[in-house]
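Quick one: the structure is below, and I'll ask about it shortly.
This view holds just a subset of the chains, kept in their places.
A, B and C are the chain letters, set down in written order, and residue numbers restart from 1 in every chain.
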Amino acid sequence: MKPINDRVVVKPAPAEEKTAGGIIVPDTAKEKPQRGEVIAVGPGKEGNAMTVSTGDIVLYGKYAGQELKHEGQDLLIMREDDILIIL
Amino acid sequence: MKPINDRVVVKPAPAEEKTAGGIIVPDTAKEKPQRGEVIAVGPGKEGNAMTVSTGDIVLYGKYAGQELKHEGQDLLIMREDDILIIL
Amino acid sequence: MKPINDRVVVKPAPAEEKTAGGIIVPDTAKEKPQRGEVIAVGPGKEGNAMTVSTGDIVLYGKYAGQELKHEGQDLLIMREDDILIIL
């Protein structure tokens, strides 16, 4: 599974309200960042290297990416710049 | 058959609801990715090399590309960046 | 006849519904690609070389280009990127 250009495949974490010592998205945020694991990374676009790697746990905007199902998994394909932060 | 710049010719896979161990697009997705085989690849645009190759099985956005019929085949011409992922 | 920048002069093929073993644009396509022969090619824009050459048979979008008549011929001037594919 090889994303094109600067695209990244992310496996979203199951929704959770609280994690011990982890990230808690405030209830009032209109566009809550989501958490997931990077499972595939494209080669980069126009000669710019990628920052994320497979296995990274990342936060991304709520509406980032396009859904697909692969071998029973719900995955997202998004551009690297839709990712906000690597935890 | 030689696409211009960063264009790619894709032969769409026949529509299917389920594949054993393969990609299943969820029913609720508004813009379902489609699956096809790359059959021709352009030289790239403004000096940027292409990532996809002839024979690659790819996913692309539902409304990507322009239809044409060639020797009885229904094909699509799209830009490489309209392709999301190489399976 | 020397097109400016990335422009190309195309001589459209006469409209035809069917060709033996050739390209048939499906009736349902809203924006049917058209077929023509390249008869003049510009030097390229901002240092990017051109891909098409004089004599190439090409497909291009239905509304691509601007019409002109030259020595009795109906021709089109378009940008190279309006061309989809070289057959």
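Please note the rule applied: a contact is a pair of C-beta atoms (placed from the backbone, for glycine too) under 8 Å apart; a residue touches a chain by one contact, two chains touch by 3 or more.
Since the model is a prediction, treat every value here as computed from it, not as a measurement.
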| item | value |
| --- | --- |
| Per this structure file, total copies of the shared sequence (3 shown) | 7 |
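Note that in this section only the chains that are shown with their structure count from here on.
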| item | value |
| --- | --- |
| Topology of the chain contact graph, where touching chains are joined (line, ring, star, complete, other) | line |
| Rounded Å distance, chain B centre to chain C centre (Cα mean) | 23 |
| Between chain A and chain C, centroid-to-centroid distance (C-alpha), Å | 42 |
| Shared interface positions of chain A, touching two or more other chains | none |
| Chain C-facing residues of chain B, complex | 1-5, 7, 9, 40, 42-43, 46-47, 66-71, 74, 77 |
| In the complex with chain B, residue positions of chain C that touch it | 21-26, 29, 31, 33, 48, 51-52, 58-59, 61, 80-81, 83-87 |
